[in-house]
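One structure is given here, and the rest of the page talks about it.
As you look at this complex, bear in mind that one protein chain is not there, while each of the others sits in place.
So that you can tell them apart, the chains are marked A and B in the order they are listed, and the count of residues begins at 1 in each.
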Amino acid sequence: METFLHQVIAGLATGGIYASVALALVMIYQATHLVNFAQGEIAMFATYIAWTLIQTGMPYWAAFFLTVLIAFVMGVLIERIIVRPVEQAPVLSVVVVFIGLLVIFNSMAGWIYTYTIKTFPSPFPKEPPFGSRLVSSHELGAICVTLAVLALLYAFFRFTPLGLAMRAAAQNPESSRLVGIRVGWMLALGWGLASAIGAIAGMMVAPVVFLDPNMMAGILLYAFAAALVGGIDSPGGAVLGGFIVGVLENVLGAYVIGNELKLSVALVLIIGVLVVRPSGLFGKVHVTRV
Amino acid sequence: MAALLEVANLHAAYGPTRVLHGISFGLEEGSITALLGANGAGKTTTLRALCGMVKTQGEVRFSGARIDGKATEDIVRLGIAHVPDGRGTFVNLSTEENLRLGAYVRKDKSGLNDDFERIYGYFPRLKERRHQQAGTLSGGEQQMLAVSRALMLRPRLLLLDEPSFGLAPLIVREIFEIMRGINQREKVSILLVEQNAAMALDLADRAYLIETGNVVLSGTSAEIKQNEAVRRSYLGY
Partner (left out) sequence: MNQTLTGTQRAIGIAVLILAACAVPFLFSNYTTFQCTLVLVYAIALLGLNILTGYNGQISLGHGAFYAIGAYVTAILMDKYGVPYWATIPAAGAVCLLVGFLFGLPALRLEGLYLALATFALGVSLPQLLKYKHLEHWTGGVQGIVIVKPDPPFGLPLNPDQWLYYFTLAVMLVMFLLGWNLLRGRVGRALVAIRDHPIAAEAMGVNNAMYKSLAFGVSAMYTGVAGALGAIAIQFVAPDSFTIFLSLTFLIGIVIGGLASIPGAIFGAIFTQFVPNIADQLSKAAPWAIYGIFLIGFMYVMPVGVAGAIRILWAKLTRPKSSTPQRSGNQPLGQKPTVEGGPHVS
């Protein structure tokens, strides 16, 4: 029973990571109807930046926040410079550009940092909280950080004028222009936020899986699954989906299919959701007019 | 009275299709001016052209300064609020959020609550539904919301595109009465595009008749109402 509980809690911890990346994906999808295939690699690259900062002796939390800022700026620049020209282009062109970004970030990390695995520090103590056998300090810490980020985001979108403007720009760009919202910059901000969230996710997961250029590929897959399960245009759904996928992955991996096949859980979820119920749990059902 | 808006030889096209062939008209500050015409005449395109939503050639002057070629977001900041055809409601946001967005570019957010009260004074139904999702409002309520959102800007010029569309005449009359009140009390100039010529001429001081992208007739409402051709084609008597 205890191991089962431990699996569930560990699943919630990784689920939080998936929820964060899924949220980043949904934020971009809501505004552009595009899935950012490069989200994982950008997060990975940001994590490497954090690693570099820490290597120079910067204290963890200083490096953490600086990295989040750098990731934000990176996201804004990527949207303005690379994505904007293809925003209206056919799907294949956009997918190709995103794959190009994926590949560039992946190889840049490999080039600069080589493919040898590196350790990444956790800001949380090594001893489990209160001597618990169910959860490690890092797992608990990661869950708390994820929840804090999600709460901040929710408050931002719900209660600030800028958040409102971003929501408006995502839903109805034309009407947004009519009230003076600079829609292009709202998109860029969305990308910036998504990258920042990704960076946080990367920094929370790196201590566990170790830092290497291919670290985020599997996580991106789980995040896709989470976003689809929850509903690709529902932020709340993405978060819930993340936790569901995290727990499912851990529990199925421990008790049903073994740890080597865990990624296929994501694959089956993705194909299953797309074929059976593409709008997920909370997404809108899209009816296309012929 | 100075001309708030001057349009000279405005051409507009959607891709290769030319819609406006050099129209010219003006709007006096403080007046209500109507653009009349049948479906497809180019009325909506004119409003869109004024807001920089369509490619144009020609001159558009607002308070003497040229605004043709500017981006929509910048034109809004000059004090021009556009209520588009189809209302342009943010259907997934609440009524109050829609109104709040109307004031997005305003620098003086201090008067915001007063503005809310003022708007709710004109349209009490919106106050009842302030937290309701805007997409669930009735057609008439959404039109009220669209106009209110524009008024939250405290605009100098209000562009209304087909406000009567899809609404019962009683509701339209109610809205038009409120518009007249706003024009008189708050000195908001109004440029009104309408297919419903009769109601528009009752509200407006001046009118222009547009046919296939050209102005074919202009004058005060009274003059237009008495014009034989207009009476037969657009007023039905």
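Following the convention adopted for this analysis, contacts are C-beta pairs under 8 Å (C-beta built on N, C-alpha and C of every residue); 3 or more make two chains touch, one makes a residue touch a chain.
If you're wondering where the values come from, they're calculated on a predicted model, not measured in any experiment.
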| item | value |
| --- | --- |
| Displayed chains contacted by the hidden chain, counting the whole assembly | A |
| Identified contact with the non-displayed chain, of A:Leu34, A:Met58, A:Leu77 or A:Val209 | A:Leu34 |
| Absent-chain contact - pick from A:Met1, A:Val91 or A:Val285 | A:Val91 |
| Selected residue (touches chain absent from view) among A:Leu5, A:Ile117, A:Cys144 or A:Ile271 | A:Ile271 |
| Touching residue (missing chain; options A:Phe64, A:Phe124 or A:Phe224) | A:Phe224 |
| From A:Leu5, A:Leu69, A:Ile99 or A:Ile117, residue that would touch the chain that is not displayed | A:Ile99 |
| Touch list for chain A against the chain that is not drawn | 33-35, 37, 82, 85-86, 88-93, 95-97, 99-104, 106-111, 115, 213, 217-218, 220-221, 224-225, 228, 258, 260-264, 266-267, 270-271, 274-275, 278, 290 |
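Following the convention adopted for this analysis, only the chains that are shown with their structure count from here on.
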| item | value |
| --- | --- |
| Chain B contact footprint on chain A (complex, rising order) | 161, 164-165, 167-168, 171-172, 174-183 |
| Residues of chain B defined as touching chain A within the complex | 51, 53, 71-73, 76-77, 81-82, 84, 88-93, 97, 100-102, 104-105, 149, 153 |
